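A single protein chain has been omitted; all remaining protein chains appear in their positions.
To keep things simple, chains are lettered A, B and C as they appear, and every chain counts its residues starting from 1.
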């Protein structure tokens, strides 16, 4: 099954394994005439790149992106944009041992069951390295959104239960600390917890939060293609994500209708909600207010604390996984959430242009 | 945008408004030779049907399904199965008033923004009545899954914060109480809370839980078509759902890797996990163990407590919504979650058959 | 496999068997605000309807269409439009005999091989009756195209080798004769040939031609989604169609480049082609000129002349097929070609709106 594509009009296809020759993506359906160069994409790959702090794997990858097609004289042409990132340090020797057993919390076992065998080098296609292609493609979507005035702010809200304090929220702080948190004090505390976990050979989970402004009302479609449903799929398709909630999310399940409903007020640009428990989406369609959601990210499954597992002969063994692993996934995953969000929005923006017969008639009047 | 279809091979398309002539679904891609009659589908529609308890809208709908195509002599033929449910009591007079303003927590405003106008009768396409088509189509998927030994158990885990006690879990109890809870004591407590809320003109949210057994290992695809991602989309596409979590879900975000990883043990049928924080899916692919997930459902937005909103002239007004409304959505939504889950699994089962070249060669050897 | 849907944004799903309860279609993705009533659709169904002349099957079907969803106060709402046509005269006794053998030129054998059995009543899903759903859905597309000034003229060009004379082309004549030909003299001659064929228990094939004006330049996409490729698929998906050619078609294969190229001239609205061997499409994209194509339709396979075939026991038998059959398919198929053409164009029109970043920015500037 062709599972490596995402989107309907603005559609990407990613490829590549952790220790293969390259990873990357083809972006098809990007509108023509968008200014785009490799630096636009490189910026986001650098944010996702391993080796940038003591909390990310020391694997060294320049992650240099090459645009091999789809642009001409600095602009997109409307044809597929091929984004290639060569893998530089594929240290296969590190991974030969894991060929023989199933790492807990990884996809080793399920890939073997589905495909009969697996590329065991660094997790192959199930590696987090797969997300480099998503981020490269997402950067193209971000460029399109920026032109339309849409801004995505994505960050780590909590790590191992240590949460940011809303009153200290500072967007600029996100890039100042290695944990991608918008609160310096919370980040310092989380760093201590992470250092402690790593000393013990353990890892921590976290929560990513995303806020999007500038989204016009009307994006998303009724029933199955709700904007919220597509955000849920996009976010839950990221390897370590175990949960998704929009607006009040799970808290809404314990609330009363009178608390959870957002009253409408008369505003200068028309009706506006007085609160935002809905998270910016009503009936699956954007309402013009801020869109907010959160994603739960599990702790890194690769830990050096000994764990019980089974080898391919069916024998129970104890394994201790060493190598180049982040003790926390959430900070780098936040960049991936950002990219996936941009892809969902770009596609929804294009799809929404065909919702009304009068708009279509206007569009074609002079063409 | 064609947003009313779901699935790739086993694909459904739903249609219908709350107060139009009919609702229903076309199921395309259902394999031939499956025993199917109207009673198989009616059973699930009856579970979802309004008017069955004091916690559901007193709207009377027989919700009788008619199979208009796709079966012959009691078996599916491989061609589209058309499932039609006529709307009987479309009391449009109840709704004429709401044409002029935007109900908080509803899709009135976003539909107007997207489409320029809306079918305001009972919420039109954004009404919960849309889910009758999903349930009818889902019943076909359930029939296919049953033949393969796959069992879905879906129920209400909590209402307004009142949660079931795992030690009292009794599957048969689910159909014994009006709240679809597998714990009679919790159901009684929740009923009291609901009566109290309704007296005040208010409503409550809840959490739905789903457990699936008998799923073979290997379903789902890497990257974007993870089984978990498709379950997330399926569940978050249901009107009132605000969150989704699989396995440990949001709790995993506060856990350590050594807690959250599931060790493998040697079992009689091969490797088996000693715990199930993963919720039965590793790397997006089913691992053969129980699949578990939860969905957060918001409280019914239609409440009679006065709320502030804006009318189409832009004036702020106070509204009190009377009419036929459930004080809680979760119990009836649980049937919809069940249906959507079946649809995701049926599609994944069909897609997975093509994952290996040797299986394909075997399949065609004598055909 | 879900084979009964067509289109990406403007997407239809048809259903129904020849002798089931009903046939019809769901149109999803139709823009909101389009004036649409049942008469708009009925007009086209009447053109396709059996029983209207001595060259069509005497089966009596009113083919009355009911819009069960997707419109409100005479306008489309943007939600799925359900079009239902009840089957009235399902004379199953006529067909019970054919259950036991494979009719030459029909799909009996292949359905049995694919699905293990078949709905043998009147050909089931493989019957030409399936096209009623296409025509109903196509009528919605035609309504959208009309609003944009796009005109499709579709007719029978030849029957049994008897071809229209271009110099006598008269569009109004198409509806004046039972053979849907724009040349009264050719129609009279073809009628004679058909009468002769029918007397002998035989049937004739024909060629359908289609000319489309008012199509803006820019529709269609490079590579696989060429407008010409989608027209080819649309037309070749109609039961009896055996060939498709655009512009000069097969004649181009015997031509020289200097003959086949269309020179550009300077025109009042920009460049215009001095000839149209291309058929209005260059590189898969409409060039703003008339689009022209032809389809080859085979003779009706149901003939009363005895034919050799095999029954389900594997015995060779001779069969003579009596019943309600047209001696020629092309005239009624021309209405289906018209409908499919409209569906391809409607979808291409919507898809093309997202081709340029500046258009997208314009669209969202004030929304």
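Criterion: a residue touches a chain if its C-beta (ideal position, glycine included) is under 8 Å from a C-beta of that chain, and two chains touch if they have at least 3 such contacts.
Just so you know, these numbers come straight off a predicted model, no measurement behind them.
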item	value
Which displayed chains the hidden chain touches across the whole complex	A, B, C
Contact with the hidden chain (one of C:26, C:41, C:67 or C:107)	C:107
Residue among C:67, C:81, C:135 or C:285 that touches the chain left out of view	C:285
Of B:175, B:196, B:274 or B:357, the residue in touch with the unshown chain	B:357
Contact residue for the chain not shown (choose from C:66, C:147, C:211 or C:356)	C:356
Chain not shown, touching residues in chain C	1-6, 8, 14, 102, 104-107, 109-111, 113-116, 125-126, 130, 158, 160-161, 197, 202-207, 217-218, 221-226, 228-237, 239, 242-266, 270-271, 274, 277-279, 281-288, 296-303, 305, 307-310, 314-316, 330, 351-352, 354-356, 358
Where the unshown chain meets chain A, residue by residue	1-5, 7-11, 13-17, 20-24, 26, 28-29, 32-33, 66-70, 72, 75, 77-82, 84, 114-119, 121, 124-125
Hidden partner chain, residues of chain B it touches	8-10, 29, 31-34, 76, 78-79, 144, 147-148, 216-218, 222, 349-351, 353-361, 363-364, 367
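Just so it is clear, only the chains that are shown with their structure count from here on.
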item	value
Per Cα centroids, the chain farthest from chain B	C
For chain A paired with chain C, centre-to-centre distance based on mean C-alpha positions, whole Å	44
Residues within chain B bordering two or more other chains	1-5, 8, 14, 114-116, 125
